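Apart from one protein chain that is not included, each protein chain of the complex appears where it belongs.
On to chain A.
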């Protein structure tokens, strides 16, 4: 088959156009990625510029004040610490226990699949809805009041689905041969789970737990919905004291009209982000360091 000169020229220009479209598309996609990265960097940079000069010792240990020169985040920090401590205490046993039941004990029945679907859906429930649950269940029905205890129970419910899903993932990564070897030696199911499976899955579980904790640390919506106090002038000393949290300091100061308070808000963001990034780095370290030691 022969082509006329015109047809050949047409085909050549078609090829050129095609190649042009193809490379344009590539540039477009790359542009989208750079756009995301640059805006992320710009946002973080703008927080740093506004807040960095305020982060100092007196800011960390200062109490709440209407004077932006004196205001600090001590009460918020201590309150967040309380909340996170209790939340960790509640969520690890319950979350890991539920994951163990689903992975090691429950047979693959319709009931198990239903629980699994339920957990996946709970992970997608807006956190403010958990705040309403905390308000109705813990604050009013259980008469805990707006206390640290009620706050941390609510945060526990918020992160529980994530803890369960992450722990399940870690348990699933433990090879079956380990379980079978343990059973072959006459160990019971719990002995196998407690002495073999759980230690092997611990790095994975810890990574998941640390990441959920960092999520709980940044949560403000459920706490606000429960009516967390925004102007507390004393650091809580027991689980029955009322609570506030570091993200609420950001919320409160960002809502003020004065520019000085915006800078305080930025400073509080820097403190929060430093804590969050450290937690994430610990999680990455755990995954990397302990994950390497066990090789199957």
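Everything that follows uses one rule, which is that a contact is a pair of C-beta atoms (placed from the backbone, for glycine too) under 8 Å apart; a residue touches a chain by one contact, two chains touch by 3 or more; residues count from 1.
To be clear about the criterion, contacts and distances are computed from a predicted model.
S.K.: Per UniProt, what's the omitted chain called: "LrgB family protein", "Phosphate transport system permease protein", "SSS family solute:Na+ symporter" or "Sugar ABC transporter substrate-binding protein"?
M.R.: "Phosphate transport system permease protein"
S.K.: Could you tell me which of A:85, A:173, A:224 or A:239 touches the chain that is not displayed?
M.R.: Of the listed residues, the one touching the omitted chain is A:224.
S.K.: Using the touch definition from the top, which of A:8, A:52 or A:117 touches the missing chain?
M.R.: A:117
S.K.: Which one touches the absent chain: A:55, A:132 or A:282?
M.R.: A:132
S.K.: Can you name the residues of chain A that touch the chain not displayed here?
M.R.: 18-19, 21-22, 25-26, 28-33, 35-37, 39-40, 43, 46-47, 50, 93-98, 100-102, 105-106, 115, 117-122, 124-133, 135-137, 140, 157, 160-161, 164, 188-190, 214-215, 217-221, 224-227, 230, 247-248, 250-251, 254-255, 262, 265-266, 269, 272-273, 276-277, 280
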